[in-house]
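This part shows subunit A:
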Amino acid sequence: MNWNSASEFFAMGGYALYVWGSFGVCALAFVAEPFLIGRRHKDIVRTLRRQVLAEKLELENK
Partner candidate 1 sequence: MNALLAIMQRDLLMVMRRKSEVLTALFFFVIVSSLFPLGIGPEPALLRKIAPGVLWVGALLATMLGLQRMFAADYADGTLEQMAISPTPLVVLVLGKVAAHWLVSGLPLVLIAPVLGIQFDLDASALGVLVLALLLGTPLLSLIGAIGAALTLGVRGGGVLLSLLVLPLYVPALIFGAGAVESHVSGLGAGGHLSLLAALLTLALFFAPWAATAALRIALE
Partner candidate 2 sequence: MSNRLMNWFKFASPATFYPLAGKLIPLFWVLTVLFGAAGLWLSFFVAPTDATQGEGYRIIFIHVPTSWMSMFIYLIMAGWAAMGLSLNARLSSMMAQALAPTGALMAFLSLWTGAFWGKPMWGTWWVWDARLTSELILFFLYLGFMSLQASIDDPRRADKAGAIVALVGVVNVPIIYFSVKWWNTLHQGASVSINKSPSMAMTMLWGMLLMALCLWMYSIVMALTRVRAIILERESHTEWVKQLSEVKP
């Protein structure tokens, strides 16, 4: 074990800004990326559902 307490862990021997600035931004990125892709997927599915529904209704009205 390297750390005697939680506060020591977060302080990172004075390098907190740099270590957490690095790992933190990466963590942010690795949360943001899947979220954005998920949103892209939802968007295209929504568009497709509307399209399919529109085609179906058009067919029924003929």
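The rule is simple: a contact is a pair of C-beta atoms (placed from the backbone, for glycine too) under 8 Å apart; a residue touches a chain by one contact, two chains touch by 3 or more; residues count from 1.
Here is how the candidates were picked: all candidates are chains of the complex that A comes from, given by their letters.
Keep in mind that this is a model prediction, so the values were computed, not measured.
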{"item": "Candidate from 1 or 2 that touches subunit A, complex-wide", "value": "2"}
{"item": "Complex interface listing, subunit A residues touching candidate 2", "value": "1-3, 9, 12-15, 18-19, 21-23, 25-26, 29-30, 33-34, 37-38, 40-41, 44-45, 47-49, 51-53, 55-56"}
